[in-house]
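Below are the C-alpha cells for one structure; questions will follow.
The other protein chains are all here in position, but one chain of the complex has been omitted.
As written, the chain order gives the labels A, B and C, with residue 1 at the start of each chain.
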Amino acid sequence: MSEPPNITFLDSPAASSAAFGIASQRGNRRHVVRIGGTAFGDGQFVVVAGPCAVESERQILEAARLVASAGGHILRGGAFKARTSPYAFQGLGLEGVLLMRAAADATGLPMVTEVLSQHDVEIMEPHVDAFQVGSRNMDNTALLKDLGQTRKPVMLKRGFASTIREWLLAAEYILLGGNDQVVLCERGIRTFSDETRFTLDLAGAVLAHQQTALPIIIDPSHATGNPALIPALAAATIAAGLDGLMVEVHPNPDAALSDADQALSPEQFHAMMERLRAFAPAAGFRM
Amino acid sequence: MSEPPNITFLDSPAASSAAFGIASQRGNRRHVVRIGGTAFGDGQFVVVAGPCAVESERQILEAARLVASAGGHILRGGAFKARTSPYAFQGLGLEGVLLMRAAADATGLPMVTEVLSQHDVEIMEPHVDAFQVGSRNMDNTALLKDLGQTRKPVMLKRGFASTIREWLLAAEYILLGGNDQVVLCERGIRTFSDETRFTLDLAGAVLAHQQTALPIIIDPSHATGNPALIPALAAATIAAGLDGLMVEVHPNPDAALSDADQALSPEQFHAMMERLRAFAPAAGFRM
Amino acid sequence: MSEPPNITFLDSPAASSAAFGIASQRGNRRHVVRIGGTAFGDGQFVVVAGPCAVESERQILEAARLVASAGGHILRGGAFKARTSPYAFQGLGLEGVLLMRAAADATGLPMVTEVLSQHDVEIMEPHVDAFQVGSRNMDNTALLKDLGQTRKPVMLKRGFASTIREWLLAAEYILLGGNDQVVLCERGIRTFSDETRFTLDLAGAVLAHQQTALPIIIDPSHATGNPALIPALAAATIAAGLDGLMVEVHPNPDAALSDADQALSPEQFHAMMERLRAFAPAAGFRM
Partner (left out) sequence: MSEPPNITFLDSPAASSAAFGIASQRGNRRHVVRIGGTAFGDGQFVVVAGPCAVESERQILEAARLVASAGGHILRGGAFKARTSPYAFQGLGLEGVLLMRAAADATGLPMVTEVLSQHDVEIMEPHVDAFQVGSRNMDNTALLKDLGQTRKPVMLKRGFASTIREWLLAAEYILLGGNDQVVLCERGIRTFSDETRFTLDLAGAVLAHQQTALPIIIDPSHATGNPALIPALAAATIAAGLDGLMVEVHPNPDAALSDADQALSPEQFHAMMERLRAFAPAAGFRM
C-alpha cells in the first residue's frame, strides 16, 4: 500500500499522522486543486459549465464560447455518456473528447469530461485536463484506483445514494494512489421527493466542506433538472461558502440530444453569472 | 364549503378564477402575512428565533432579549411539545404559553408557538400571535380545519415526508376556512442520509416559492441538528430569495431540556445575523 | 402519569418491570387483542377487508357480504376520509359509520373505521368495534392520548416515514392511557421507489414483531397500490408469521369513488383467501 498523501482523513491506519495532516488544514486553508490554469480552493469561486453531451464540432465550440464570454472557468461536456438504457445515445466517445479538446483550446478554457470505462483511462489521459467520475460510478473502486495512478485531476461526483463518509472514502481510493488532485461535486441525492429530479443536499455539502480540505462544488442542473431553480441555488452555493458550481448550458437547449430540459439557455447563464458576481464580495470570493 | 380566498392555487374546483388569482401574483408580488407587526413577503427578511422548549420564566425572557438585541423579529418556543416518546418532557403547556406571552410583551417581539391538540386551539388563541403546526401534524387535517376558523396566522411546517404539492394542499385546508395568513416553513425531509438529522430541501423550498404566493421560510435547526452548519445555510436562504428563517437559540445551550445540541449559542446567533445583514443588499432584502 | 400496563416496552421510566413484562412474553406468547369476536395473536391469521371508502348502503353491504363469504374476519371502510386535497371526496362521515355498523351487523362481522378528529372520538365510540388511526395521524399524539381513554381497540398504522421505534412509542401513547388493545399495521414507507405507491417494509414488520408482543398486520393495498402484487404479498405475510392482513376489496372496483385502482375484485379476493389457506398449516395458523 502506497504512502497516503497528507490530505487523507478518515479511518486511516496511519491515523495519527494523516488525521493531523487534515486537521491542521481545516479552518485554516483549503487544499488547492488546479484544472488547467484554474485553481479551486484558493479564493476563486469556480464555474464549470457546458452541455450535457458533446454533439458536434459546432455545438461544443459555441458552448465553449458561451462559457468563456460569460466568465465561466472550465468547459464540461459528455463524450462517453452513462445512460440508464443501452438504447439511449451513448455519446461520441473519443471523437467527442477530441472535439472538446479543440473547443477548449480555441477558447483558452480547460476542460473536464467523464470517464466510464477502465479501458478508456489511458486513451483519454493525453487529451483531457481532468477526468470526471459520475454519480453512478462513485462506488466503482476499480476505476477510482486506476485514476489514482494518473496525474490528471479528478472531479468526483457524489453517488446519489451515498453518505458523506462514503464519498470521502471514495476520494481516498484516488488519493491513496498518489493523485491528490480531487474536486468533490454534490449533484443531488435520491429521496421520496419527485418534484425535483433529485434532492440537492446543500447541508451535506457544507458538512463535507468542514470535514475535508478538498474543494467541494455543487451541480444544481442534475440535482433539480429544472433551470428555473438554478439562479437561486447558484446564489445559495456561493453564499454558503462552497468552492464552485457545475451547470449545464446549451447554446440552443431545445435542440439538445440529451437532458434537454435541464440546460440553461445563454441568457439564463449570463444572468446567473451576474447574480454570482453580486454575491461574491459578501461571500469573500473572487469571480 | 366556504368561498376560497383568492390565494388558493391547486386542484381547485374553482380553478379558473383561483388559478388566475395566484398566477397574477407570481413574479409580481408575494402575498403578505403579518405576525404582530412583522410582515413576511414585503421586502423584509424575517428571522424567527428562540429556544426549542420554554423551560422557565427566566430562560424564555433571556431568550427573548437575546433575539431582540441581535435584531431578530419574532420569538419562537415550544410550550406544548410534540415528542416521539410519551416519557419525554412534554412541555409546560398553557403555563409555557403565558410565560412566552410575557417575554414577548417585555421585549416588544411577537411570538409563535406550536399547537398540538384541537382541544387547545380556543384556549391558546387569545394568548398567541401565531400558531405553529409542526411537521408531524402537517397531515392532521382536522387541526388544520380548526385553525382555518381562527383569525390568528399559522406557521405551517412541511411534513418531513411530504411533497411540495401535499404541503400546499395542507395550507389550502387552512385557507379554505377563511384564514389567509399562512407562512410555510421547510424544516428538512427524511432521507437515507443520517449525517445531518434531516435533509434540508432548499431546492424544494425554492420550487414552492415559485408555485405559491405564500411566504416560505427555512428552519435549518431542525433540518440539520447541527449549529455548525447554520451560518452557511442561513446565508444560502437569504441568497436564494426566500422570505425568512426560523432558528433555535438558547441563552445557555448546554442547559437546554430538549434538543440541546441543535441550538445556536448567543455568540453564534449574533454572528449569523451579522452574516445575513452582509448578504441582504445583494439579495434585495431589508434586515 | 398513569401506571403503564404490562405490555409497555421502550424507554419506560419503570423499565425494570415493564421491560421484564414484555420480555417474558416474547417468543412465548403474543399479547392478544380482540376486535368483536376476532382475536389477533391467538393462532388465527386475521383478514381485515373492505372498500377504501363507504359510498352507499348498498355498496358497503355488498362489500361486507363479499368479505364474509370469502372467509374474511373484519370489515374495514373509510367514513371520515383523510385526503391530501380539501377538494377531494371527504367521506360520508357519521352517516358512513352508521352504514358500516348496519352492514357489519347484517353479516356478523366486526368493523373498524378511521378516526380523523379528536372531536369525533366520543361521537364514533358507541358505533365502532375498533378505531383506526391512519398513517398520516400516527404522530398526532393528542388523538392517540384521547384514544387511550376509550375502551375500544385501536388499529394503529405506521407512519409512512416513521421508524419502528417511533411506531411502538406511538402505541405507547395509547397504552399509557390504560387501553391495551392495540393492533399495529404496516402499510408501506415512502422511499425513492415510485414503481409501487409506497415500499412495503416487510422486514421492518418482522423486526417489530420481535420487539413487541402487540399483534402486527400488513396492508399491501396501500403499500403497493397494485392489486396484481397482493396475492404474492399476502402469501409472504402469512409465511413470515405475522398476525394478519388488511386489504381493500370492492364489489365493483371500477366504480369506486377513491383509490379505485388498488382494490381487489371479488374474484381476486377469493383467490387470495384460497392461497392463504394453502399456506396456513405450514405457517402454523388457523384460517
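Keep in mind that, in the parts below, contacts are C-beta pairs under 8 Å (C-beta built on N, C-alpha and C of every residue); 3 or more make two chains touch, one makes a residue touch a chain.
What you are looking at is a predicted structure, and each value in this text was computed from that prediction instead of being measured.
**Q** For a quick check of understanding: of A:Phe45, A:Phe131, A:Tyr173 or A:Phe279, which residue touches the chain that isn't displayed?
**A** For the chain that is not drawn, the touching residue is A:Tyr173.
**Q** With respect to the chain omitted from the figure, which of C:Gln44, C:Thr163 or C:Ser265 is a touching residue?
**A** Result: among the candidates, C:Thr163 touches the missing chain.
**Q** Which one, A:Arg34, A:Arg65 or A:Arg136, makes contact with the chain that was left out?
**A** Hidden-chain contact among the options goes to A:Arg136.
**Q** Among B:Thr141, B:Thr191 or B:Thr237, exactly one should touch the missing chain; which is it?
**A** Candidates B:Thr141, B:Thr191 or B:Thr237; residue touching the omitted chain: B:Thr191.
**Q** In the whole complex, what residues of chain C lie against the chain that is missing from view?
**A** Residue positions of chain C that touch the missing chain: 161, 163-165, 189, 191-196, 199-204, 206-207, 210, 220, 223-224, 226, 228-229, 232-233, 235-241, 278-279, 282-283.
**Q** Take the complete complex as the reference. Which residues in chain A touch the chain that isn't displayed?
**A** Touch set of chain A with respect to the missing chain: 10-13, 82-88, 116-120, 136-137, 139-143, 159-161, 165-166, 169, 172-173, 176, 190.
**Q** Kindly note down the residues of chain B that lie in touch with the hidden chain.
**A** 161, 190-192, 194
As a working rule, only the chains that are shown with their structure count from here on.
**Q** Report, in whole Å, the distance between the mean C-alpha point of chain A and the mean C-alpha point of chain C.
**A** Spacing between the chain centres: roughly 48 Å.
**Q** What whole-number Å value describes the gap between the mean CA coordinates of chain B and chain C?
**A** Chain centres of chain B and chain C, defined by C-alpha means, are spaced 34 Å apart.
**Q** Give, as an integer number of Å, the spacing between the C-alpha centres of chain B and chain A.
**A** So the centroids are 35 Å from each other.
**Q** Residues touching two or more other chains, restricted to chain A: which are they?
**A** Expected reply: 161, 191-192, 194.
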